[in-house]
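As you look at this complex, bear in mind that one protein chain is not there, while each of the others sits in place.
Read from first to last, the chains carry the letters A and B; within each, the first residue is number 1.
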Amino acid sequence: MSLLDIAELSAGYGGNTILDGVSLTAERGDIVSLIGPSGSGKSTLLRVLIGLTPPTGGTVRIDGAAVDYADSAALKALRRRMSIVFQQFNLFQNMTALDNLTLAPVRTLGVARAEAEARGCDLLAKVGLADKAGAYPAQLSGGQQQRVAIARALAMQPEILLLDEVTSALDPERVGEVLDTIRTLAETGITMLLVSHEMGFVREISTKVVMMDAGRVVEAGPPASIFESPRETRTRSFMQAIIRH
Amino acid sequence: MNGAAEFFTTDTAAFLAGALGRTLWMTLLGCTLGFLLGGVLALVRRTRQPLLAPARLLAGLYVETFRRLPFLVILILVLFSVQAVAPGLSLLGIATIAVTLAATAYLAEIIRAGLDAVPRPQVEGAEVLGLSALDRLRFVVLPQAWGVILPPAAAFMVMFVKDTALASHLGVVELAFAGKILVNKGFSPTLGFGAVLVLYALVSWPLGRAAAHLEKKLVAPRHR
Partner (left out) sequence: MIRLLALLWLLLAAPLLARDLAEIRASGTLKVGVNPNFPPMSSYGPGGVLQGFDVAVAQELGRRLGVKVELVPTEAASRVPFLVSGRIDLSLGALTITPERRALIDFSVPLHSESMGVITTDRVSAARWQELDRPGITLVNMRGNQSVSVLEELLPRPRRLLVDGNADTIRAIAQGRADALVENVDFFIGFTKNYPDVRWRVLPDPIFTAWCGVGLAKGNEPLRAAVDTALIAMHQDGTVNRLWQAAYGAAMTVPVGAEQLQRAASSGAGGYRFDWQPVLAALPYLAGGALISLQIALVAFAAGSIIGLAAALARLHGPSWAARTAGFYVGAITNTPALVQIFLLYYALPEVGIMLPGIVAVMLGLTLNAGGYLADILRAGIQSVRPSEMEAADVLGLSRLDKLRHVMLPHIVATVYRPLANFFIVLVLGSSMAALFGVEELTGRAINISTANLRTIETFAVTGLIYIALTLIASALLALAGRQLFRVRA
């Protein structure tokens, strides 16, 4: 049984279909990368998975159990196992880095404040920001904010971590520090679904690459086969367009 | 006709001070209650549950209605309908209810704008961490909306100090009516109403400055 099993998942607003029957699976420890042109539905897929955008059809199973996205209790349970890091960090502007990390564990997991803070400090140290616990988001660089955001997601001790273009909003020289953080994270064995345009990084870190276009999965497979011998013409044209730049 | 010498007496001063007190009391109590009720309306209008749709509609209807009625008409309607429920209530109490009803509608809009000013991603960030709606409001939305809500709310309250002058029509001896009573006693209208005008300015001007100062302080730096 796969840890995450997505079957025929659809979503959209009004008459607009954004996800059009997406199916894919991820095993425990998998690092699945979603690639494809803008508007192909990669980010929407992550938003549907975490329950920010309601699905219009299909099922999502975790350890074989279907998730009921219309049920708030089920959503709450889902978000204890799955966490997301956004492109724009979405750190709480009114809180210090440490408070950003401790708020949810204390309020939703019922962790004691002292314990949450100790764990928060550990996590900040892991992302290389031990000295920034008392800093407000606006006092941090984009790369530092994104690393705090990753630490915040990890504070919930998720089994599955979703990463939505986490380096797209960063200055070029800040991208490396965030990618390093993710590499370190990958070694811990956590399951990840990530949307990224850093193709070199995708190829290096992924156990599985999924090519999407127009809300559908074009093809999926190990990075070597997708990057070197894609079966579909759409994947080939996408690869060529990227390499040319 | 009474002259200026009789005007500047402790009697007149005490009379005007009492009237000023009632003006401030109506504004302060009415706007404070209006802020609380307006906050409730703003929160109701933000909900998205299908079950609460009628409540959202009523809240929206309330805000639209009371922002389109002259305060004078609200005062008269409140006078004649509230006293049917509580005939013992003083005119000052009735005027305060009218202030509350009007302030609720205007402050609900100010609070709604403040809550809407908190970027949606901030709320989503809290949502995906599994925080309850109440926790999202308490820890993420309100602390950030506060700086946007408070300055216009304070400015509204300062503005309403002046609007309460219409309560004179009910017979509440607030500042404007006090001026009229003095003039009816035979003091010159220039003196009577002039004194009242100066008193309003003496209250409103520093309060307005304080509200403007608050705006500078809260809006400029977002972080301590």
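Following the convention adopted for this analysis, a residue touches a chain if its C-beta (ideal position, glycine included) is under 8 Å from a C-beta of that chain, and two chains touch if they have at least 3 such contacts.
As the structure is a computational prediction, the values presented were derived from the model and not from experiment.
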| item | value |
| --- | --- |
| Among the chains presented, those that the missing one touches | B |
| Hidden partner chain, touching residue among B:Leu24, B:Leu43 or B:Ala165 | B:Ala165 |
| Residue touching the undisplayed chain, where the options are B:Ile76, B:Ala113 or B:Leu214 | B:Ile76 |
| In chain B, positions touching the absent partner | 1, 11, 15, 18, 64-65, 68-74, 76-77, 79-81, 83-85, 87-88, 91, 162-163, 165-166, 168-169, 171, 175-176, 179-181, 183-184, 186, 188-190, 193-194, 196-197, 200-201, 204-205, 208 |
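Basically, only the chains that are shown with their structure count from here on.
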| item | value |
| --- | --- |
| Whole-Å gap separating chain A and chain B, where each centre is the average of the chain's CA atoms | 47 |
| Of all residues in chain A, those that touch chain B in their complex | 50-52, 75-76, 79-80, 83-84, 86, 88, 90-95, 103-104, 107-108, 136, 138-139, 152, 156 |
| Contact set on chain B toward chain A in their complex | 121-122, 124-132, 135, 139-140, 143-144, 222-224 |
